[in-house]
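The complex appears here without one of its protein chains, the remainder shown in place.
Letters A, B, C and D mark the chains as written, and numbering starts fresh at 1 in each.
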Amino acid sequence: MTASPALPARPDAAAPILAVRDLKAHFRTNHFGVKRYVKAVDGISFDVRRGEIYGLAGESSSGKTTLIKTIAGAIKPPLEVVGGTVDFAFLPGYGGLHRAPPAEVARIRWRHLSYIMQGSMNVLNPVRRLRATFADFARSHIDASDRQFEQAVVDHLARVKLDASVLTAYPHELSGGMRQRATIALATICRPDFIIADEPTTALDVVVQKDVLGMIRGIQREIGSSVLFVTHDMGVHAHLTDRLGIMYAGRLVEEAATAEIFRRPLHPYTRHLISSLPRIGDDIQRKGLEGSPPSLADPPPGCRFHPRCPLAMAACSERVPDMVETEPDHRVACFAVNGDQAP
Amino acid sequence: MLRILRDLLRYNPEFRIGIVLVGFVLILSVLASFSPYPPDQVYVVPPDVPPSPTYWFGTTSRGQDVFWQLTFAIRNTLLFGGTVALISRVLALVIGLVSGYKGGWIDRVLMSINDTFIVMPLLPILVLFYFVMRDSMSWLILALIMACLGWAYDARLIRSVAMSLKTREFTQSSVFSGMSTREILVQEHLPYVMPIVFSTTMNNMVWSIGLEVTLSVLGFTDINTPTIGGMIYWANQHTAMVAGIWWWIAFPTAIVVMTFIGLFLLAVSMNEYIDPRSRLSRMGGAS
Amino acid sequence: MSNALLEVSHATKVFSRGGLLSSRRIVAVNDVSFRIEAARPEIFTIIGESGSGKTTLSRMILNIEQPSAGSLVLDGTDLSTVRSNRDRLAFMHKVQPIFQNPFEAFNPLKQLDRYLFMTRQRFSAAVGQAALEAAVDEALRKVGLSLKEVRHRYPHEMSGGQLQRVAIARALLSSPKLIVADEPVSMVDASLRMSIVNLFRALRDDLGISIIYVTHDLATAYYISDRIMIMQNGRVVESGDARTVLNAPQHPYSQQLRAAVLLPEVTGGTAPANSPST
Amino acid sequence: QGIPQNIPRKELLILENPEGTIKNAGWFNIWAINAGAQSNGLQQAALDTLWYIDPESGINGVWENALAADKPQYNADFTEMTVKLSKGIFWSDGVEFTAEDVLATVMLQIKNPGMRYSAVMASNVASVEAPDPYTVVFKLKKPNSRFHANFTVRWGAVWILPKHVFEKVPDPAKFDFNKPISLGAYVLHSFDPDGKWYIWQLRDDWQRTTLGRFGKPGPKYLAYVDPGPPDKRVIAQLNHELDVIHDIAPEGMFALAKQSKSTRAWFKGFPYGHPDPTLPAVIFNDQNELFKNRDVRWALALLIDIKAVSMASYRGAATISAIGVPPTGTHPATYHQPMEEWLKNFEIDTGKRKIKPYDPTIGKQIADMLRPSMGEQIPSDPKEIARAFGMGWWKTDPQAAAELLEKAGFTKRGGAWSTPDGKPFTVRVMVEGDLRPVMTRAGTMIVQQWKQAGIDAKIDVAQGTLPTRRAAGDFDSFIGWSVETWGGHQDLSYFLDSWHSQFVAEPGKSQPQRNWQRWSNPELDKIIEQTRSVGFDDPKSIELGKEYVKLAVKEMPTIPLMAYNVFTAMDQTYWTGYPTAEDPYTDPVPNWGNSRYMFVKLKPAH
Partner (left out) sequence: MNGYLIYIVRRLGQFVLVVFIGINLAYVITHATPIDPVEQSISAATSFGNTAPDAIEQMRTSLRELYGLGGSPVEQYLVFWRRILRADFGPSMSAFPTPVSTLIGRALPWTAGLLMISTIITWVLGNLLGGLAGYYQKSRGLKLMGVIAMGLHPIPYYILALLLLIVFGFLWPVLPIAGGSAMNLPQTWTWDFISSVLMHAILPALSLILIGIGSWFLGMRSLVSNVVTEDYVVYAELGGVDRHRILTSYVMRNALVPQVTGLAISLGGIFNGAVITEKVFGYPGIGSLLVDAVYAGDYGLVLGVTTISIVGVSIGVLAIDLLYPLLDPRVKVR
């Protein structure tokens, strides 16, 4: 299956809850002597199905956060959606939050869609106790008495191993990990249909992380939510996500069931990624990729990985490989894997 | 630099209007040098003439041409307000930033001094100064005194911002990049307080000019030097408002208002320029 | 007894939290002692529960936070005596931080590259613009960036990983004796992470730089550390040779940690239900 | 504050209290120094004393016997003064006024130093007796032919206090006299504790006061209010909320005249204002080396263009005077007109030549200058012009002035004068600022004229420091007055007595009142001493007064400018019968004690 911008959204149950089609989001700046054009997301298509945890991994600065911001509708200049659509099942017909009327967007936020930003330890209002923050975000979505609400929050916090006492704390009084957990709790308390999480566990120790992931999984199971989860921790992906997309330089290069990717990575970048993972008790020397990551301001032509690719061929520097479904549910964009489908 | 100016002019309507307003006032004040009448002489033109082609802004009951009088007045007043603002800004910035950043006993000493200035009631002090200085009380001395009395409040404001900046991690990054305290204050913290500096500068100018007018209305003014306050003083002495010589009051007031609306718009656009987050986003939707 | 590069003895930090008059004491760091020998550069890893005082401890080592009790001595100087500007500069010449939160580590109103140039200028005999740029570029390349990418950029224009790497590059530029890295690679992909971790190792081996590496990533800790210290609730619960500790943790919490590590592979048991339509 | 509640507007006269807001509003003990107000109606409505002299022609002649039944009787050497008191006068609490009250007034002052009149009484009175309830005999410590002046109202005087109240007070200096027992036709009705207004009510037994003999006062209520800054006074009168404005800027007066049909001023048209018997002048510090020479003083006088000064200060609405007597009341007839010939022939020697500086047509010139813009309002009858604008003044003569300065050893280099010892000729002209706006305006004009002649003249706005600096002689020159007269009486000793050189203080020391110029002159001393020995009404005093005028013209110790014109604006919407130039029965200016006579002449408008 090739990436086709015009996949009709099917209204049946099997329809994806999120369908991204040929999304292009660029940073464009030309002002006060600064001129910049960064193609941070450059033609990405994928679906997230109902009840699925979709993982995104990839090189640092490959555009994951940008992609996620675009999907979550956090688009502020200089970021611009240049093309493509983002369709949520619960927000049909607009092609993206950025195109939907504000009232509609307000309607779905937190109830249907919640978002954990990257750097989530900084997103709490420094002069507001956590209790108030919870009320601000969630109170209107939860139909309960104040007492019940408070109890719900406390219960929920317990799931991320936070004591009820943090409710009376100000954010700066908590450690980075505690803040991050609080943010996760904040984003999940309303049990939304769709959770977008951008590196939400960077500051967590493994014990807590495991609990937090368990909670996310739990919620997702309980209410059948879908999750779009970005992290660099492949261990997390392995344990949490159902499917995994790998990004490189603004593009999706591979997508498959997580187990499949770990078992049989196809794209050379993915392969490298998997093989560079260290393990406890394993003393083999590991290496990072040779060469430097491409600049998105001036990306290499053709396949953007080709300058660093061990399998590079002539075609790679000339044309952009499409995502091809090599096997059911396994898509990859690489001439070396798919063969050069050039006419 | 020119590019920045060009972009500001192109993308920033506030900047455009601000430049026009402030430019107009500046040109007016420069014109003072070309006045056909010496500023302190009375009865050089027929009194009480309403605005007309010969006397654009009319003439006063003292037989002065409002237009030319105004050129001197606005020049002196801006000079006055500017001097006060400049000196007191430097004081407020240095003391506020240092006090907030250094903390400890330095903070306590500086804040004690600062509080002493804050608590001193202004008007009686100024009036007493005036009595003591007598006719050697020129606008410059008045400006110096006001500058000394006008920094304290803003220093406190700046200190409170500096205190929270100090807790930000980037301050530590700067420290470990080997920046000296001065560099941190000037290069890291100053840009943060710049919008506040702009707004307090304007507030300070309004304050000092207002106080100058107040002193004038109370009769404490160097009536030889034309200023906006001086013009109002004389207009007041001639009950211009009820005598129907409205142009004697309306034009000075309009010019002052214009000046500050202009400065306000400039400050708004400058704030945007200082913060790259808003600066770089301007173009987004526009183009 | 050989010279200690860093000697932390009985360091304790108490915070008070809460209302105006009624406040609760929080012992963030409780009686922590360890030392790093000057003669034997090492990578010293601190691992621990979130909120266990790792950052607080690093901040004490960086002399940003003063200990409530105990003392810290760096290269023969007690940190509490570092006051004058010259002392502070000398101190920073020896110790450099990499902060936990890259989004907060740079002034959002300032271009990133000035931190790099500034650090280089201040801590090495800089000669000429060209040499300066070369040095900065080299440091950036070590972390997978280049001066071209960073030049004239503002923090908000960078991804989290990029910022973290700039922070690392900045710390390298002053060629310190000790780097205190608070979760330096948490936002970097695995491949780059390896490059950076390898870089740390190279720093230790080739330049004799010691690194205090605060992390949650046990795998990389295992991969590069010489010694490891596990903290919980402000206390050290276990410490020693990294491999020994990680291979056979003694303290219950260490064991818990060890057990909680998520392996980057999909094992049958924990494999998620893979059929979304059910 | 508007107009008072619950008082019919038709029965109420609202006047401006020129003292403004009274900070110590509940204080009515006027015998304590400065503790409270007096222009709040207290001295017009509630106080009384022995005699009144009107600054104008008077309701019943200039001289008015009030509490006294007759004029004062002096013995031959002026060491004893006997006063007969009116009978049937009662305090507002029903106690009869008798000689005991006069005695108490005097004795209480003498006993308590620091009270307002204590020094005057103590220095003059040896003893005071009341042979019967209606006779008071003062024995004086030294001869004083003008002792009665202390009990004679020009503006104010030693007011008589109620013995039956004060004898019960332990410390009269600390007694607030609230609520005041009145001897006038009105009693205090109510007042604002914040000092913004006072309301007085006509006594039911108004016949039993000295005002009673003129009939029932028109207004049943008087309100003395603080109407605020000049612009607001104009608005208030246009709103008919202020019947009598004490004073406003000339422009305000013009605006009122133009906008309000019902507003009336002293003159029906230009120049409107009432000339007070005070004489604003350029007052030199004659102890200052620079001004010791009369040639210098004359030179400065000849540099003044009085027409421009009149324009600048009063917009032409000034009554000028070349001589040291105010051109008001009966004075023009007594002094200005008879002396005109002498002035015309008066010569000064510039060192190079003799000139006749007097120009008798200046008053007319001012009138002519104003006529084009003011039209009808400007009189054309020479008599009326003289009354309104004054007669002559000194011709501006820069040439003669230069000659005089050279004669005095001054030199002019590059357009700037320097003094005999080579310093720039700097003259500071002190003005009071907005406390006396018209004087300030005159001062700035004079400075401008002197400057144009090459003198380094500067204006020096003294504001509140003026009394202190004036007393200390801390000025080069200032615009103010050291000449004040009765206006309705020829006697000049009111101010002249204090011009005696015996009262001139050492440089740097405080100068007693009036002779601010610190001028001492043996000839003047002789005139003053002679005046002391002639009676108050003695025609000889006119001759002596003329001597003084001539001496002052020759010496020019101060440069007389004009009368202090007060723009009292009276609204005729509710009341008519105000004193005016046509019916000059008293001074309308509401802070004068005399203006109480206005109350009896006022009639409701409808």
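FYI, a contact is a pair of C-beta atoms (placed from the backbone, for glycine too) under 8 Å apart; a residue touches a chain by one contact, two chains touch by 3 or more.
Everything numeric in this text was worked out from a predicted model, so none of it was measured.
Novice: Of the residues listed, A:Leu56, A:Ala72, A:Ala100 or A:Met247, which one is in contact with the missing chain?
Specialist: Residue touching the chain left out of view: A:Ala72.
Novice: Residues on chain D that touch the omitted chain in the whole complex?
Specialist: 1-7, 21, 23-25, 27, 32-36, 38, 113-114, 116, 118-120, 122-124, 149-150, 154-158, 173-174, 190, 192-197, 199, 223, 225-229, 231-232, 235-236, 238-239, 463-465, 467-472, 484, 494-495, 497-498, 500, 503, 510, 512-515
Novice: For chain B, which residues reach the chain that was dropped from this view?
Specialist: Interface residues of chain B facing the absent chain: 14, 103-104, 108, 111-112, 115-116, 118-125, 127-128, 131-132, 153, 156-157, 160-161, 163-164, 167, 192, 195-196, 198-200, 202-203, 206-207, 209-210, 213-214, 217-218, 228-229, 232, 236, 241-242, 249, 252-253, 256-257, 259-261, 264-265, 267-268, 271, 275, 277-278.
Novice: So that we can see where the missing chain sits, which residues of chain A does it touch?
Specialist: Chain A touches the missing chain through residues 72-74, 76, 105-106, 109-111, 114-115, 117, 119, 122-128, 132, 136-137, 140, 170, 172-173, 186-187.
Assume only the chains that are shown with their structure count from here on.
Novice: Would you say B-C or A-C is joined by more C-beta pairs in contact?
Specialist: A-C is joined by more C-beta pairs in contact.
Novice: Need the central chain here, defined by C-alpha centroid distance to the all-chain C-alpha centroid.
Specialist: B
Novice: At what distance in angstrom does the C-alpha mean of chain C lie from that of chain A?
Specialist: 27
Novice: Using CA atom averages as chain centres, what separation in Å is found between chain B and chain C?
Specialist: 48
Novice: Take the average of all CA coordinates in chain C, do the same for chain D, and state the distance between these two points in whole angstrom.
Specialist: The mean C-alpha positions of chain C and chain D differ by 89 Å.
Novice: Which chain B residues touch at least two other chains?
Specialist: Where chain B meets two or more other chains at a single residue, that happens at 280.
Novice: Taking each residue of chain C in turn, which ones touch at least two of the other chains?
Specialist: Answer for chain C, listing residues that touch two or more other chains: 101, 104, 157.
Novice: Which residues, counting only chain D, touch chain B once they are in their complex?
Specialist: Against chain B, the touching part of chain D is residues 229-231, 234-235, 248-252, 254-255, 308, 311-312, 315, 428, 433-435, 437, 440-441, 444-445, 448, 458-465.
Novice: Give the list of chain B residues in touch with chain D in this complex.
Specialist: 40-43, 61-62, 130-131, 134-135, 218-224, 233, 236-245
Novice: Of all residues in chain B, which touch chain C in the complex?
Specialist: Residues in contact with chain C: 168-170, 172-181, 187-188, 191-192, 274-277, 280.
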